[in-house]
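Part of the complex only, each chain left as placed.
The first chain written gets the first letter, and so on, giving A and B; residue counts start at 1 in each chain.
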């Protein structure tokens, strides 16, 4: 925690407008239900309006002052983005001291940028390039020829295998593995012979890869994660996958080999895609959904095998009424039988 | 392996009753199909009664002596719990020497409890507290301000990030990551801006987290795992998740952000829960099931999207008969058509 700031000071930092008492001192930011008079809170979803009105928070970040009359407010177009900035203000990241920790094992031929830091218990291979103000935390292992851009943050115990490249401002969370071999075998008479995986992984700028996620190197060429894409924990990205820019891949989703994903697409939790597919731009695969064939731009896919969400929901509804349908069919059969009997009696 | 023990000696350790020859010497414990005359075995599921009767085991742990007449037995109310205790007797854990290994990198200001051990190749941050008789195994990384209780066991290469707290008698298996950043972004015009994750993770007493599982720190506040809860391998617990006491989360299950789970609940393998849900106490989500909305205490949930198990099974059965249903409908249509034809002929 840093010292407190006035609403006016925060407004200046955020480019926000103060409504109410700009002199009010704020010591931190908290959710509506945990904030006190010394805290700023935030309302970015109207469904929490009552909670906001009832919150003892000293001030609230809102999009429109009309939402909360008679309260001290910071008004801005993007309250949640403002929350991110205020968190940086009150929780500044401690940057480790620059240079190589004495316990690190580092090849003589590496290139270390100004302000860069290589932490304890690390192992850095031959010909590695580490950009300016980049942080390699404790226990990381970088293979030969790995290239890290500027202002990269590797959390503890990340592995980046030989030759892989990480762009500027990327973040890799603990335990992630970048550049493991793809699952490639030539099977002859039931025996699986390893196909050497000689490609690399490229993370473009501003990519974040989270904890214990695995990204396989290409068999040949590149597995590539597009600029600004964020990948959650325990996600699997197979060899030669191409993920476009500004995508979100949520936890435990998995993308099979050589599949391409267009920019601004989303895979929700535990979703998946088969291999060698072409997934368009702005595609959303909902939780547990699986793309088993290529899908055009803007598709919302649900279920397994994945179908357009509207169709999937209709089918789900029909399945739910299925026992009723079967009862109805049985009833109709009885009515038909009685009609048929009448017919015979007439004859 | 330690030296052998008499049935009577084991009975005293377990508070069990000997039936048969108390002098019989036991060298270890084995499953029914692998035990010899020198071994103790166990019967905790009646369906294995015949296997038990046929087993060459020297003695058997049972709940009731009537189950296996004419055998040497150890009789106790909880045979499987007794198995756990006997395993401890014959396989005592080797405790590493107390103190800090010379290869460890440790801040000067840490607090190390009596009998605690910090293993080789570890990195321990500023202001870390390590309780009495706690073991930090090789390759672990503890961030600044981490607190470990007494008699905690961290297996090799565990990462616990800044500020997280681990209760007494917790066990964390290899490769687990506690306190990675949550998947939180403020998306503006399709660009995902990182929301700093400034909360922590709290593991209450007697929690076990298994291999390569990931638990994200809260955005603000705490992600909390309740006392006595056990979490299997490769499980994902997202930011601000609250798991109650004495729950079981089986391998590859995933709980989305801010979801609360009541005590004594179970998520089976590859199960899941959407975010911001309230999962009651004693809830069971069966294998591959997914809670997509809040569920009351005691619910047994199955399938995707998750429904009460009985309803899910009815629906599954109806789906299995669906091809028959369609045949029946086609048949009825023919019979109706012929009735209609007759009607016209009459006219």
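In this section, a residue touches a chain if its C-beta (ideal position, glycine included) is under 8 Å from a C-beta of that chain, and two chains touch if they have at least 3 such contacts.
Quick caveat: nothing in here was measured; it's all calculated off a predicted structure.
A single sequence accounts for all chains of the complex, and while 2 copies are shown, the assembly in the file contains 3.
Definition applied: only the chains that are shown with their structure count from here on.
Centre-to-centre separation between chain A and chain B, using Cα means, comes to 26 Å.
Per the touch definition, chain B reaches chain A in the complex via residues 103, 105, 121-123, 139, 141, 143-144, 157, 159, 161, 175, 177, 180-181, 183, 185-186, 188, 190-196, 198, 212, 214, 216, 220-221, 234, 236, 238, 252, 254, 256, 270, 272, 274, 290, 292, 304-305, 314-315, 318-319, 321-322, 325, 328-329, 332, 335-336, 339, 342. Against chain B, the residues of chain A that register as touching in their complex are 29-31, 34, 78, 80-81, 83-84, 87-88, 90-91, 93-94, 101, 103, 119-121, 137-139, 155-157, 171, 173-175, 208, 210-212, 228, 230, 232-234, 246, 248, 250-252, 264, 269-270, 287-288, 316, 319-320, 322-323, 325-326, 329, 332-333, 336, 339-340, 343.
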